[in-house]
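The structure under discussion appears below in the form of structure tokens.
Every protein chain except one is present and positioned as in the full complex.
Presenting subunit A:
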Amino acid sequence: MIAEAGLAALWLAFSLALLQFGLAVASNRLGDLKTLVAPVAVAQGVLTLLSFALLIWLFLRTDTSVQLVAANSHSAKPFIYRFSGAWGNHEGSMLLWVTVLSAAGALLALVERRLPERSLRATLGAQALLALGFFGFLLIASNPFTRLDPAPLQGQGLNPLLQDPGLAFHPPTLYLGYVGLSVAFSLAVGALVTREVGPAMARAMRPWVLGAWVLLTIGIVAGSYWAYYELGWGGWWFWDPVENASLMPWLAATALLHSINVLAARGSLRAWTVMLAVVAFSMSMIGTFLVRSGILTSVHSFAVDPTRGSFILGLLIFYTGGALLLFALRIASVREGARFEIVSREGALVANNLILSVILGTVFVGTLYPVAVEAVSGEKISVGPPYFNATTGPLVLILAAVLFIGPLLRWRRDSRPNLRRIAGPVVVTILAFALTFIDPEMNLLPRLGLAFAAGLAAASFLPLAGRDLRRTPLTIWGMVISHLGIAVAMTGAAADASLTRETLAAARIGEVLTVGPWKVRFNGVDPVAGPNWTAIEGHLVATRGSTAIRLDPQSRYFSSPPTETNEAAITTRLDGQLYTVIGKRQGDRWQLRLWWKPMVTFIWLGGALIALGGLLALIGRLRRERGRPLPLAEART
């Protein structure tokens, strides 16, 4: 009965979303009934949560009479993977998506008090319309509660590659981020409908965008680290379409985050901000479409299913197209924002937005180009790292240069920017560039990357200069830490691209290999067993100077379904990571791959700093704006 209850809850939520949309559209003629929009949104959210909770329960019980559970779970699996198995598949992950969408709408209805009521109702109407499409998708094309008769005795299990604690919580984090942007989208649509595009909208939108952006950042960084240690490839970004699918909304959200600040603080960039809110969520939907449709060659694609692909494509066209049409019709009536000069904080933020948009554009073109080419000429191509590195690399450097000076400029106009303040970071940049010539082999791009990163790290602290650090608002700390994070991550990326040393060999027991500054002795192998796998474990001892470290990489074999995975053994030092993988047996020799990756941890450390900065800014905003209603005059603009 659990599955039937879950399905019923889903249908009920669907009906409530329909009601919510109807009420919002007709609210002007409804009198007191219009106050029902918010409670209906809350009820819809609760029912969807219930439906998702029931699906999780089915997975925890391994109820194989449900097709989805039978296909994706196994009672012998550790508890946490029976739990995460609920969203480690197409139907479950789409239910998670809708759940987050509905819950976000409910939360908005509960907490938002600063928007004009009319705008809030229109926003909840837009959120209901979004939910309707995805409910329809689930109920028509991807019902997670379908029964299987006769029920098999045992399920098929979860792909072992997905059996990793990091991965269990990676998709929900990303989805929270993706779908958090749906609120920004709905707020933009609501503001366009009621012609209330202004600082009030921006302030209502800001915490959602900040929250979504923090979660997206964490999701991307965690996914990157997962790929790095779990796949045993030693790489951290592959420009795979599915990775791009998460990067594109992140780029749009980053631009949005900066333009919202201009709109909230200064009233400028109204049309641009609304546009970015529409683009950011559209990128989330494009991401979902790319992952779910299987139209692109990706190592992550779940299923090749044209019906599902075209359904999501239909939703994408309807929502994005509808929002853009509304934008075109209403934008002329959006009030002018406050003026500013080109050399000003606003000007720098516009530059930041333009560069981010160009990066987004090149990633977008590169990701979708194969689809377009195949549609036009039938020729099958794929675009890979050479393209993405060549186009985005230089743009990131330009962005870093804008980051030097932007935070130092004043709002509105800065006719004589204090150039002396950036002299320090510029000197640091030049010195760092000179230093890179210690390694004559390095390419120009990593050299410049390291130099700009050093300069940016120095420049990012300048906004704190002359302030009382204990009284500095959290939002300023957030900006400083995020910008520092960009510098740290750039350092890691440039170091990984230019300083990594690799040794690949088939080694006999007792053999000693060299990689970078390390001597690695191969001491043999042992069979080991886990809860649902067996493995060959290699024993390595790495020495550098007086330190000796044991490393035990494994090559694992899972029986259900039959799969092999590599568990890299990694040791983290202050100056980098030693990364070891054991491969196949070749007679009396074993394949070993050793990498010495100086400063590689900076990539994820930087990512963590970026997310931490966003979190601090979010806390700062919520604290500052709590219980402080906008003056009426401002709320009307």
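One rule holds for everything that comes next: a contact is a pair of C-beta atoms (placed from the backbone, for glycine too) under 8 Å apart; a residue touches a chain by one contact, two chains touch by 3 or more; residues count from 1.
Everything that follows uses one rule, which is that contacts and distances are computed from a predicted model.
Only one of "CoA-transferase subunit beta", "Phosphonate ABC transporter, permease protein PhnE", "Membrane protein YedE/YeeE" or "Cytochrome c-type biogenesis protein CcmE" fits the UniProt record of the hidden chain, and that name is "Cytochrome c-type biogenesis protein CcmE". Taking the complete complex into account, A:Val365 is the one of A:Leu329, A:Val365 or A:Val528 that touches the chain left out. When the omitted chain is restored, the residue from A:Ser75, A:Thr391, A:Asn523 or A:Thr571 that touches it is A:Thr391. Within the whole complex, the absent chain has one touching residue among A:Ser382, A:Thr472, A:Thr514 or A:Ser559, and that is A:Ser382.
The missing chain lies against subunit A, touching residues 159, 161, 232-233, 269, 271-272, 294-297, 299-304, 336-337, 339-342, 350, 354-355, 357-362, 365-366, 369-370, 379-384, 386-387, 390-391, 395, 413, 504-506, 555, 561, 563-566, 581, 583-584, 586-587, 589, 591, 593.
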